[in-house]
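The structure follows.
The other protein chains are all here in position, but one chain of the complex has been omitted.
When the chains are written out, they are named A and B in that same order, and each has its own residue count from 1.
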Amino acid sequence: MASVEFLSGNEAVAQAVRLARPRVIAAYPITPQTTVVERLSEIVEAGELDAQFVHVESEHSALALLMGSAAMGARTFTATSSQGLLYMAECLYYASGGRWPLVMMNANRALALPWNIYGDQSDSLALISSGWIQAYAEDAQEALDMIIQAYAVAEDIEVRTPVLVNLDGFVLTHTYEAVSVPDQLEVDRFLPPPDLPEGYPGTFSMSKPQSLAITAGPGDYTVFKYQQHAAVMHSAAVIRSVGEKFHQHFGRGATGLIEGYRSEDAEFILITLGSVSGTVRQAIDELRRQGVAVGMLRLRYLRPFPTEELVEYLYSSTRTRHVQNIGVLEKDISFGHQGSVSLEVKSALYEYASRQGGAAVPVLNFVAGLGGQDISGEDVQNIFLELASSVNAANQSQQTLSAPGFSDVRFLGLEPFREENQHQDAA
Amino acid sequence: MKKPEEVSNPPCHLRPFKRSTSLAIWPNSPQADSGHLAFSNKDWRNMWPQIEWQACNSCSLCLLFCPEGAISWNANRLPIVQEDWCKGCGLCARECPKNLIAMIPQTHR
Partner (left out) sequence: MKKISIKMLPDDEYFVGHKGCGGCGGSLILRWTLKALGERCHIVIPAGCMSAIGFIYPQMALGVNAMIAPFAATGAVLSGIAAVIRAKGLTDIPVVGFAGDGATADIGLQSLSGALDRREKIIYICYDNEAYMNTGIQRSSATPQGARTTTSPSGQTAFAGSKKDLLRIAAAHGIPYAATASVGHPADFLRKLDRARQIDGPSFLHVFAPCPTGWGCATDATTELGRSVVTTGLWPLLEWDHGKIRINQAPHSFAPLATYLAPQARFRGLEANQIEALAAERDRTWVALRAWERETTNSVLA
């Protein structure tokens, strides 16, 4: 029987890992990831999980070590954050290229400089092209569920791609909520055994020794890379079917790569990801009471990017209203351009529009929550009001400040720095 | 054309290889069977070790010091050089305690 426990996001992840029975756990401490591995070391020392808990001297070594374990056919786990994720960047590409089914949790945290230990999504978005499946949890329950599902997705023989499960630093990793923790037997029935079968690609063999992580010249390299791309594209279908199976087993959880909220008849849609979605839901409910047709699309996965699902949500023939304006709310900026998620969304919409003919729905980019900046319900309502007021009137930003030359990127929290306010300082 | 078991000792040996043009039978990950050799190195050398068998006492030092693993025993336990792998470095000649190996010019181009 499942039990309901009061857990932080990190503790929910630790429980999920315990239930998934990895053989090897290796991790290096970094705020705000630490409590995951603290709990796991306790769980291992208490004998509740039969795993090797390996202390490593860096994040780079943590991930490299787990590639060695995966090559031996073992299920593994690690967790990191921010600078740590960047420090292991080489190994992220190595692991996905080697097609090892690793699962890693990342506590989304700002990147130095300036130093900042609080949450934003710059770290994982910097590595969006690293070949890992990227999932973003909204709450502790989804974090637990995503970790368990991540093993099923990663180890699927057609996928064999590592999965990064992201939790917003502090806001999700350290916030406590009631979480339903499944029984070990239920998870054992849901997941394959923790040892990869003999002959599984990317593993050694005593009967037929293997050379792994090999070199490939220009022509061959392309084929290996195409295969990798095809596997990540295919993983979308596997994520959905694993989600459906999870729903059947445990009676909860979204099954798509995108989750909509009051979006079917919304004229103004905010696309976002992670824990801020809860705040967005509340703002939507409030504005709906005032008669504004607003809704949300929450991106649960950024890789594979759910282009088809996004188009289906935005342009479905069953929609009762056309979408007038789209906002993308994200805790990240790709300097010199715009937010990374905004780029993803626009790319998908452009492809759709260019195939269908006609103009794409306008997309405004809201960069907020950098370095742990609070995003209030009022902030989100203002974003929706701006989406509603900017129909047919480009660049009328009154609420947020645009970077020079990039009129559709709005930074939250720069209001006091607007030119018209500055003379007040001088006075 | 020599048989594979004559050109090298297992587990490393030269086997026929044809690059696949089908994704269906492309390797599942960047890996391959260990010891599967697809190409000979015979066109690397410009010298060849000629071994004087008559006085050879099978001391095995030429086998030991070959960086290529290119020297093996024949049926009479005399050293033979595998032409697929010898690079003509001359270490066998240098190490032969009886000076029975002469490096002579030879190329395969």
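Structure notes:
By definition in this document, contacts are C-beta pairs under 8 Å (C-beta built on N, C-alpha and C of every residue); 3 or more make two chains touch, one makes a residue touch a chain.
What you see is a predicted model, and the numbers here were worked out from it, not measured in a lab.
One of A:Gln52, A:Gln227, A:Gln324 or A:Ser389 touches the chain omitted from the figure, and that residue is A:Gln52.
Panel shows chain B; residues 8-14, 17, 19, 27, 30, 32-41, 44-45, 60, 64-70, 72-73, 84-85, 87-91, 93-95, 103 of it touch the chain omitted from the view. The chain not shown here touches chain A at positions 23-24, 26, 50-52, 54-58, 60-62, 64-74, 90-91, 94, 195, 204-206, 209-217, 220.
Methods note: only the chains that are shown with their structure count from here on.
Chain geometry summary: the mean Cα position of chain A and that of chain B are 52 Å apart. By the touch rule above, chain A contacts chain B in their complex via residues 97-99, 160, 201-202, 208-214, 216, 220, 223-224, 226-227. Considering their complex, residues 11, 19, 23, 26-35 of chain B touch chain A.
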